[in-house]
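Removed: one protein chain of the complex. Kept in place: all other protein chains.
A, B and C label the chains in the order they appear, each numbered from 1.
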Amino acid sequence: MLKYAIKRILQMIPLLIALSVIVFFLIRWIPGDPVSAMLGPGVPASNIEFERERLGLNDPIIVQYVRWVRDIFQGDLGKSIVSKKPVVYEISRRLPVTLTLAVGGTVISSVLGVILGVIAAMRQNRFLDNLIMSVSLLTVSMPSFFFALMLMLIFSVQLGWLPSIGLNSPAHAVMPLLALGSSGLGFMARTTRSAMLDVIRQDYIRTSRSRGIPEKIVIYSHALKNSMIPIITAIGLRFGGLLAGSAVTETVFSIPGMGKFLVDSVTKRDYPCLQAAILVLATIFIVVNTIVDLIYAAVDPRIRYE
Amino acid sequence: MIKVFLKRFAKKKLSVVAFFVLMFFIFIALFGPRLCKYDPLDQDLRNIYAGISREHWLGTDNLGRDTLTRLVYGARVSLGISFSGVLSGCMIGILLGVCAGYFGKWVDTVICRLIDVMLAFPGLLLAIVISAVLGNGVKNTALAVSIFSVPSIARMVRSVVLGIKNQEYIQACQIVGESNSRVIFTHVIPNAMSQIIVNTTLNLGSAILTASSLSFLGMGVQPPDPEWGTMLNNAMTVIRTSPIGVVMPGICITLVVLSFSLLGDGLRDALDPKLKNV
Amino acid sequence: MSEKLLEVRNLRTVFHTEEGEMPAVDGVSFRLDSGEVLAIVGESGCGKSVTSLSILKLIPSPGEIVAGEILYKGEDLLKKNTKEMNQIRGEEISMIFQEPMTSLNPVFPIGHQIMESLIYHGEKDKAKAKARAIEMLRLVGFSTPEKAISYFPSQLSGGMRQRVMIAMALTCEPQILIADEPTTALDVTIQAQILRLLKELKEKTGAAIIMITHDLGIVAQIAHNVMVMYAGEAVEYAPVRELYKNPLHPYTKGLLQSIPKINEDHDTLYNIPGMVPGPKDYPKGCRFCPRCEYAGERCEREKPPYVKRADGHRVRCWLYEGGEANDA
Partner (left out) sequence: MKKRMLACLLLTSVLLTTIFTGCGAKDGASSGNEPAPESAGGSGTQKEAEEPEETDGGGGEAETGYRDTIRVALNGDQDNLDPHNNRTNSIVVSQIYGRLVTRDMNNEIVPDLAESWEVSEDELTWTFHLRKGVKFHNGQEFTARDVKASIERTIDKVNTVNTTEAMGIIDEVIIVDDYTVQLVTGKPVGPFLQTMSGNLGGMMMCADVIEEYGADIGYDPETVVGTGPYRLAEWNKEENMTLEANEDYWRGTPTIKYIEFQAIPDDNARSIALETDQIDFMFRVPPSEVSRLNAVDGIHVETKDSMSLHLFLFNMSRPILEDPRIRQAIIASVDMETMVSALFGELGETVATAPCSPLYFGYKEMGAQPYDVEMAKELLAEAGYPDGIEISIMTCGIYNNGIEMAEVMKEMMAEANITLNIEVMERAAFSEAMASRNPDDQPWDMWIMGLGNMALDYTELRNFFRSTVEGTDRPNGSYYANDELDELTDKALYTTNEEVRQECYERVAELVWWEDPAGMWANYRTNVFGLNDRVQNFEANVGSEVNFWQMTVLDQ
């Protein structure tokens, strides 16, 4: 198992290098340069040239890339073109917020999703199955900003229970987590249901029942553990999605997370921030995927021996 | 065989309803435009945000255009994007997923890492790159949508194939000497079919959401062509004063996405080879 | 013989499918005494497995037990709810299945699966349960049971897995062990070992065995009595010796004839003409009639009763009208 984990970690390094190269060259290739984006329309070209020179944006791309990689190894991710603050500071301010939302959202959607999925599988084609499937789907089918705004209108305006902007107390986190969690709920419930339906008809389930194992154990231990593989994949995907994908929810609830930071950095072509943010998110995502793969091996022995 | 499939599919009432809802929308997308009496681009600046009235059954939008007509024309655009985008993305996704899961070793590693990169890459940046390189418009939105749907399908299919791969009947085929491609297409894919269907229908639904967020960022369908996502975004600003403008596209998007998922469920239960004896 | 353990009275189990109701088991009755080995024989699809599953009420939907009684020590199992049935399953009556490759849960070590049976039948102390599991594994032939406990099913061969199944089934010393074609999936040498193991364990634990098989060779080796089933019905029941020496029902005769004898050399093997009819198209009269050499006009019209003869030999065929009707 450890050998397998180390192998996966080592595989990460070439990927990060490849990603850093792709990101570095891709964002410089998109039209719109950071300085004119920052200076805005109608600014004399001399200012733009001067600033580009100061930031070294006119040097050949290769030189810029090498300088950037050298800085990284010295632990300096560079300065944000827009806020002139070190990128590390900008990210350290936003990462905990996004991680909280991502973890919270994933936990809510997976815990509820699995429970609902199992119940739906047990009562296939009956009332509860249809009820769970349609309710859990409702939230998935709604555009996220539409759903987020609905929440805000109901809980913040009509009922006045919850504050709707910022994230400086648990009460503030309720709606964003509800928005992020519920969108994953439908996906998790459906994945669990479909995996459970496959497993329930297996012979070993009948064997367990023939040994007098209580039904609850047969379902929640024997059957569920066997359907863990698709479920874990879904959780990994869900967490990854939330990492960079919550820009819309963060914008609606004015929460300064990585999602919004990415959107702003892209819109303002803030290269240093963009590169660092993508690398940080990619690293977290790859680590999560590695953990998911390791869990595969832990859950299903057959895979480990592959 | 079809009779059995239809009878079992009929059992899941919700999926039947979903099927008819989708047929209704596809009908609208194909034949709707002939039935509308307005042109979706006709503006009437005198009565903008007009409420429901006899001439405008669903009121008008911020430029006085008839919402109902734009919904009908928008159906064609939105459904077109999601079908073409997702189906192409799904093909690529299945291929990648199967190869990764089935062949394993270095093929698996390369494809997995590729998927990781695609997933790690924020969708938004991908969208901007595509629109910057190819320009905006319907075609490129479909391309963006298909690229978005590849990673999730590929990863799902891989995990299913991993599960199926070491079942006896797959090894049996290999022993008999069947070529890999035959094994994959006759045995592996049909068995992964239930997961693929579930995922494709989900992606078909989320494709519409992706298209709408793309147009939200100004990179999707170019104004003034009607598209559900753009209509929803524009109407969001007046959600409190004339909610009809938001409610209708919102309902259409939600209904279609919901129907896709329920249809997927129904298909999954009806088509799944193992469920024959149920 | 010892007292009556299990009695099944015209058990009827049907499957509700798209094409209507399929009677997989159509009024089967038999008796099992403690320590007895009853073999249920018949071609595949004759309902022998469904019969055994009905006893433990393990019929998967859309199957359903619609009629009959299963008296175990006088109590009708069909009346019990799942909670009570769980008391009986594994502790009073336990079962091993045909397909060792898929009958063990792939994600749990075999030690855990054995201990589980004990834990859910009252054994609170984990250490004792573990010791018992090790002892059972040694009993079924594992050389290093302490290590084997932590193995996963995927690490074992078919034969070994079947031994684990047997160990699991017998850990709570059940009164009855139902073996649903335990050796069919195994090759002959392993088959013999498993049968010998079953016989030894039967002696040791005194458990009665219902052996479901289509292999008459096994029946001869292990069974006291034999019941032959055809198309969802019991067509003949007799002690082993009696059945081999004096088979009454034409189907049983056909079965016995189709076994190749070592000393005779035939160029062609005898086989019973025709195919077993599917539940949809059971004939009105005797279900074997279309394939029966002695089929008379009456066989087509009327279904023969299941008659009991003086020596306890039962048969369902118009040829033996003399015996009094089956009253058991």
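Just so we're on the same page, contacts are C-beta pairs under 8 Å (C-beta built on N, C-alpha and C of every residue); 3 or more make two chains touch, one makes a residue touch a chain.
From a predicted model like this one, the values you see are computed outputs, not experimental measurements.
Of the chains on view, those touched by the hidden chain across the whole complex are A, B. From the set A:8, A:209 or A:260, the residue in touch with the chain omitted from the display is A:260, counting the whole complex.
Among A:22, A:111 or A:287, only A:111 touches the chain left out of the display. Check A:149, A:195, A:234 or A:303 against the missing chain and you find that the one touching it is A:149. Taking the complete complex into account, residues 31-34, 36-48, 50, 54, 82-85, 90, 92-97, 100, 103-104, 107-108, 111-112, 115-116, 119, 123, 127-128, 131-132, 149, 152-153, 156-157, 160-174, 177-178, 251-254, 256, 260-261, 264, 267-269 of chain A touch the chain not shown.
Within the complete assembly, residues 41-43, 45-46, 48, 62-64, 128, 131-132, 136, 217-219, 222-224, 234, 236-241 of chain B touch the chain that is not shown.
As a working rule, only the chains that are shown with their structure count from here on.
Touching chain A and chain C together: B. No other two chains have as many C-beta pairs in contact as A-B. Between chain A and chain B, the centres computed from C-alpha atoms are 21 Å apart.
Those residues of chain C that touch chain B in the complex are listed here as 15, 17-18, 61-62, 101. Interface residues of chain A facing chain B in the complex, by the touch rule stated above, are 11, 14-15, 18-19, 22-23, 26-27, 29-31, 124-125, 130, 133-134, 137-138, 140-146, 149, 153, 186-187, 190-191, 194, 197-198, 201, 229-230, 233, 237, 240, 244-245, 247-248, 262-263, 266, 274, 278, 281-282, 285-286, 289, 296, 300, 302-303, 306. Chain B meets chain C in the complex at residues 3-4, 7-8, 168, 277-278.
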